[in-house]
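Here it is, the structure in full.
A protein chain is absent from this complex, but the other protein chains hold their places.
First chain written, first letter: the chains are A and B, and each begins at residue 1.
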Amino acid sequence: MPEGRPSSASTRAALALFGVVALVALLAPLIANDRPLLARSGGRLLAPALADLPVVGRLFDLPEARGVDWDQPPPGMRALWRAPVPWSYRGIRLDEALRPPGRHHLLGTDALGRDLLARLIHGTRPSLLVGLGAASLALLCGGILGALAGLGGRLADLLIVRLVEIAYCFSPYLLALALQAALGHAGVGPMIAGIALNRWTVVARLVRGEILRQRGGDLWASARASGASLPRLALRHLLPLLAGPLAVLAAFTVAQAIVLESGLAFLGFGVEPPLPSWGSILAESRATLEVAWWPVVFPTLALLLVLGSLCVAGEIGSGGRGRGQDTATF
Amino acid sequence: MTSFLLRRLLAAVPTLVGITALAFAILNLLPDDPLIAWSPGGATASAEALARLRAELRVDHGPVERYLDWGLALTRGDLGTSLRDGRPVGRVLADALPWTVLLNLCALVMIYALAVPFGLLGASAPGSSLDRLGSRVLLAVYALPSFAAALLLQEFVAVRLGWLPLQGVVGRQAGSETAGLLSHALDLARHLVLPTLCLALAGWAFVARYSRAACRSVSGREFLAVARAKGLSRSRAYYHVAANAAVPLITLLAGIVPSLVGGSLIVEQAFSWPGLGRLYVASIEGRDYPVVLGLTLLGALLVLAGQLLADLLYLLVDPRLRDELLMDGLDA
Partner (left out) sequence: MRRGVPAALVLLALLLFAGCAPAPPPGSRPAAGLPGYGGRFVYPLRGEPHGLNFVSDGDVLSSQVETLVGDSLVDLDVHLKVVPRLASSWETSTDGRTLTFHLRPGVRFHDGVPLTSADVLYTYERLIDPKSRAIGRLDGFLPIEKVLAPDPLTVKVLYRSAYAPALIAWDVPILPRHLYEKEEFLSSPHNRAPIGSGPFLFSSWEPGQRIVLRANPDYWGGRPRLDTIVFQIIPSQETTLQALLAGEIDWSTLTPMQGQAQATGAAFERRFRILRCEALWFYYIAFRGDGSNPFFADPVVRRAVSLALDRAGYVRSILHGLGRPASSPFHPAVGGGDPDLPALPYDPGTAASLLDAAGWRIDRASGLRARGGTPFRFTLLVFGGEPAQTQFSQVAQESLRRLGIEMAIEKLDWPTLWSRLQKGEYQAAFSGISPGADPDALFSMFHSSQIKGGQNYAAFRDASIDAWFEAARRTLEERERRALYQRIDRRLAELQPYAFLFIPTLQGALSRRIGNAEISPRGLLSFYPGGAALYAEDGDGS
């Protein structure tokens, strides 16, 4: 895709970085865990850390490995292979509160003595989940409704454009708060829905605008003349045209969703504790900024890396789509 | 032109109805107690006392009826009264609106004044070290959450250096009646700098990126080279590029206006700015529904006005779009 442009290296770097972060999110329990990856109990081999993995964890969940303090394991048990970051994201040690970065805690500890690195690693999960979830939901809804508006009749267009205008006026903060209250629980779901409900409008606008623009063009006329059906036209001809702008928009939407998540956490309505997200780590450490810089700086850096890679990837996506196309349609 | 305006204004009516109806529905979803509006922080009171007050405050109508009542009063220009302080909602909004408009206008000017030249620069010399450095700085600024930016600006510029006031809109000695109009204006301007900067931070990267993409696509058509070959001066060529690139920038304006109003929420909170964002948070926390509805309506009006303004600017910059807009009556 990048056509050997000078920036293809940074595209690859950006995409690779995002991939690594996604991988970290997926494998967080194997990277940061106070339970060992491999242990021996009597004659048996156990893999206690694997029990914390999302779907497959159940297979490795053994009663005898639960609630064991692996720093001082009971007789007969031994940790063979500790996780790279041998701390739990929820292990509170009040006596180790706000330790600066050092040998034991590479990035220091937070106000409750929890290892910051472990929390950052586990924090990638809700942050990315909110970002990717909200962006894909927004792209899906916005894409379908935008296409309907562009390709459907005048009535569909009118209704959808009105809907866009209406939804656009609601701040994602309000939507997320209201959904939380209505669903009766806080957490990731209402946040994704709230952000997506606001952001789909931008996608719909873009898609509809591009369709309307192409409708008058030669490409459209020739395709219609050769008997292409509307859905076929949309998939074969419009989608490739839209891919670039949509990629930019998607990247920005993911970035925006991550920022919004941290804003909601700032207002006190982030993920449910003790689960960390980058936003909630930031919000929690605001009160201790004066004595401890590390719980503020490291999540900010993490945000910066991910948002940066998203922006670079998104921008190259638009640039690499090829010359001659008018990127300036939105 | 007049018919275009008229059509646009008429088209806004169903949108506004939809917006307020949706807002009303959302507010009805929130679990609440009418007493909340009068007991900030949850005053301690006995069951007997609370029962007496509840009996007084009982809501007899269903939500649909209440919405219709509200809409009917609205046609008479009556937005209802605030549950919190008993004042007309119009007055409550009028107190906060000028502050938010002032803050956002300043931020908008600051965003465009910096981002557009940067976009042009990036487009004229893509990949140059200056362009790369600039992108990185803007990216860093974009990724900085606004509450963190506010804290840092306040700590360093206002507290440590003492260059600018930290919060509020008037100085400590204001009201001592010795100061003239000029010093009042100066005082206000000094109070404006930090919140404006904080609000502009997030907008910069966004606008710069778009304007850069836009300019680049224009220059990508070899427009610049051709213009230069034709003997146009460098500045003249840039002018043409800028005019062409202005189209998406204007669309962006319509997109940025509402996000500024919503986005100023955290900045207003951090800088004790007496605007709509803070009112919004306080009214939602206090379940002051008439004010929340009034704010939603006002926000919607601002968004629609922003879009209309953008379309008018379109016509000004690119007359080719005129037919399309007039025919369609809707923005793309």
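In the analysis below, a residue touches a chain if its C-beta (ideal position, glycine included) is under 8 Å from a C-beta of that chain, and two chains touch if they have at least 3 such contacts.
All values reported here derive from a predicted model rather than from experimental measurement.
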Chains on display which the left-out chain touches in the complete complex: A, B
Selected residue (touches chain absent from view) among B:L5, B:L53, B:A113 or B:A189: B:L53
Sole residue of B:A125, B:V159 or B:L186 that reaches the chain not shown, by the stated touch rule: B:V159
Sites on chain A contacted by the missing partner chain, in the whole complex: 63, 66-67, 90-92, 94-95, 97, 111-113, 177, 181, 185-186, 267-270, 272-274, 283-284, 286-291
Touching residues (missing chain, whole complex) on chain B: 30-33, 35-36, 38-57, 81, 84-87, 92, 95-96, 99, 151, 154-155, 158-159, 162, 165-173, 175-176, 269-275, 278-279, 282, 284-287
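To be clear about the criterion, only the chains that are shown with their structure count from here on.
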Contact set on chain B toward chain A in their complex: 14-15, 18-19, 22-23, 26-27, 29-31, 127, 136, 139-140, 142-148, 151, 202, 205-206, 209, 213-214, 216-218, 220-221, 244-245, 247-248, 251, 255, 258, 262, 265-266, 280-281, 284, 296, 299-300, 303-304, 307, 328, 330, 332
Residue ranges of chain A in contact with chain B within the complex: 6-7, 161-163, 165-166, 168-175, 177-178, 181-182, 202, 205, 208-209, 212-213, 248, 252, 255, 259, 262-263, 266-267, 279, 282, 286, 289, 296, 300, 303-304, 307-308, 311, 315, 318-319, 323-330
